[in-house]
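For this depiction, one protein chain was excluded, whereas all remaining protein chains were kept in their positions.
Each chain carries a letter (A, B and C) given by its place in the written order, and its residues are counted from 1.
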Amino acid sequence: MIEVRFHGRGGQGAVTSCELMAQAAIAEGKYAQAFPSFGPERRGAPLQAFLRISDEPIRLREKIYEPDIVVVLDTALLSSGNVKDGLKPGGTLVANSSKPVADVRGECGFKGRTAVVDATKIAEEEMGVPITNTTMLGALLKAAAVVELNSLKAPLDARFGKIAAKNLKSLERAFKETQIEE
Amino acid sequence: MADSGMQSWKSLALGCAMTEPGSSKRFNTGDWRSRRRPVTDREACIKCGRCYILCPDMCYSADPKAEGFYNWDSFYCKGCGICIVECPKDAISWQEEKEEDKYGPACGS
Amino acid sequence: MNNIAAKALENFEKITAKKMPLIEPLSKGHRACQGCGEVLAMRLAAKAVGEGLIAVSATGCMEIISSPYPQTAWECPWIHVAFENAAAVASGVEAGRKALIRKGRIKDDGAKVVAFAGDGATADIGLQALSGAMERGHDMTYICLDNEAYMNTGIQRSSSTPYGAMTTTTPPGKKSKGQVTWKKNMPMIIAAHNVPYVATASPAWHLDLMNKVKKAVTVPGPAYVHIYAPCPTGWRCAPEQALQTAKQVVECRMFPLYEVIDGRFVLTKDIKKPISIEEYFKAQRRFRHLKQEDFEYIQKRVDWDYERLLALVKATNPEPAE
Partner (left out) sequence: MGQRVGLEVSLACSEAAKLANVDVIAAYPITPQTHIVEHLSELVADGDLDAEFVPVESEHTAMSACVGSSAAGARTFTSTASQGLALMHEILFIASALRLPIVMAVANRSLSGPISIWNDHSDIMAERDIGWIQYFAENGQEVLDLTLAAFKIAEDKRVLLPVAVNLDGFVLTHVIEPIEMPDQSEVDAYLPSFEPQQKLDIAHPISMGMVGMPEVYTEAKKACLDALEKSYSVIREHWDGFAKQFGRQYKPIESYKTEGADVLFVTMGSLGETCMTAVDEMRAQGLKVGQVRIRMWRPFPADDFMAAIKGAKSLVVMDRALQPGAVSGPVATELKSLLYDKGQSIFVSNFVIGLGGRDVTRADFANMAKKTMEAQSAGKEIACEMWGVKE
């Protein structure tokens, strides 16, 4: 089983990222779970969202305390300290930042495997909005082939209809441009 | 390390009341802002105080060192932009902001 | 008709830009969304009441964002009990203090009991408690912060949601146009209780809002202030435009500003040349699905309501005898 924790802010679509990934995994015949950190989310307030994907039925209702992967949608959250909490040894940090990997590691005090992409820039160029939830899925897939990239097509279409294509393009670009350092 | 309590039940006030009024002042909402902050051009400012009275987060306070002008508080501003729209002289405008600058102390314009 | 309010307001001292209270009963660090017009309206109202405010909140956005333990944004005494009983709790606080003062157990510190509630808590689930408190004549003020839907639970329709508006429980679809009922007219319902002071206000005219709240707490007995509270998150509009929306709703006559003083209707702003409904709807995605015939129906209905208000103003302010 792989456990992924997303960090974002109210209104940035972190929960949607989880849901799309879960739907893709389920479509591949796997078992999956996607859920937000329950609470009075407010637009702009930091929040977490959780994703579990497994080949076996998942009988766990806990939050994710020791993720395999942490995905940080909002650059500002990197320095707020808790994004790397509980990351399993050998786990990967996937971050949206315009800075090189070394700076990102410095900002959040993490020395392990790190994947970085400037998702905000890509999202604005491809979709005209700085919403990075689908773009960052490209970085996640680059960091770990959790699901097939094209398994995300159907969930994206179902969720975004006409603008699904732009989201997919932004996602694919992030996949290419993501830098990973062990 | 499941969720644990933030304080001993014996230390709670009666009925879990909060006996320190305005304790939210310690909570930083400034980090909700992303990438830009409002900055006032004091040349254009006519000291009308609309930014002070119309800010939902009370980020503007009278500048003790400059009568009639207002200081902006980085610790609370969520970057909504109401002050920019409501300033009659368009004296307030967005300014790009790097992450590390956000946590500076409350600063003047 | 008696003149309780008129007498109490004889030498009313207006709040002005120059004479602005510095007190902030609602403090910084609350967790309202970026550009929340409701928290601004509540801040202004609390500021207008000033020193002696005892606040009673109903469950809702304003209660949640101002009191996640251990962070309270309230500098004044504050209590929240449940969703539908802000008016009932406030009436209890008022009765308790009244007895204690009369029995010399506490001194009359001039405190003002003010209830704050959203539109759902006021027009739907809490209407009965509000009607009871108003009818019983408690010396309290009830402020409805109307963001036109249940925002705390994620934008569900309330009886205060405007006709045609999209909410998560009135989604436009092949078979539906969004909200299919007309906005419940709370100020009129409360005025029908013969309450000495009723008023409507919008944060776009912040001094008018503050003075109406100050009048409400000045008038002895029950008072009601219905405040338009823009919600960028719920109405899908840009945060920085919150107060422009609060201006346009008045300028298109959908939310007229007026007072009812001892039953006399007093228009605060007579909108002679209103902007169109479409103009007001334009910036808000919650109205984007509406068509031309919807605008016409809404425009007709808004005009009819406004004419009725003007008629009430005329009827309750007889021409001075020749």
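Keep this in mind: contacts are C-beta pairs under 8 Å (C-beta built on N, C-alpha and C of every residue); 3 or more make two chains touch, one makes a residue touch a chain.
Given the structure is predicted, the values throughout are model-derived calculations rather than measurements.
Student: Have a look at C:H80, C:K183 or C:R286 and name the one touching the chain we're not showing.
Tutor: C:H80
Student: If the hidden chain were put back, which of C:A17, C:I106, C:V180 or C:V266 would touch it?
Tutor: C:I106
Student: Considering the whole complex, not just the chains shown, which residues of chain B touch the missing one?
Tutor: So the residues of chain B touching the unseen chain are 3-10, 12-19, 21.
Student: In the full complex, which bits of chain C touch the chain not displayed? Write them out.
Tutor: Within chain C, the residues touching the omitted chain are 51-54, 56-57, 63-64, 67-70, 72, 74-82, 84-85, 88-100, 102-103, 105-106, 109, 111, 128-129, 131-133, 135-136.
Here, only the chains that are shown with their structure count from here on.
Student: Line, ring, star, complete or other: which one describes how these chains touch?
Tutor: complete
Student: Sort the other chains by how far their Cα centres are from that of chain A and give me the top one.
Tutor: The most distant chain relative to chain A turns out to be C.
Student: Roughly how far is chain A from chain C, centre to centre by C-alpha average, rounded to an integer in Å?
Tutor: 41
Student: CA centre of chain B versus CA centre of chain C: separation in Å?
Tutor: Each chain reduced to its C-alpha mean, chain B and chain C end up 25 Å apart.
Student: At least two other chains touched by the same residue of chain B: list those residues.
Tutor: Those would be 29, 32, 78-79.
Student: Among all residues of chain A, which ones touch two or more of the remaining chains?
Tutor: Where chain A meets two or more other chains at a single residue, that happens at 44-45.
Student: Contact residues on chain B for chain A in the complex?
Tutor: The contact residues of chain B facing chain A are 1-3, 29, 31-35, 78-79, 99-100, 102-103.
Student: Can you name the residues of chain C that touch chain A in the complex?
Tutor: Listed in rising order, the residues of chain C that touch chain A are 31-34, 64-65, 68, 152, 232-233.
Student: Mind listing the chain A positions that touch chain B in their complex?
Tutor: Within the complex, chain A touches chain B at residues 9, 44-46, 62-63, 65, 74-76, 78-80, 86, 107, 120, 130.
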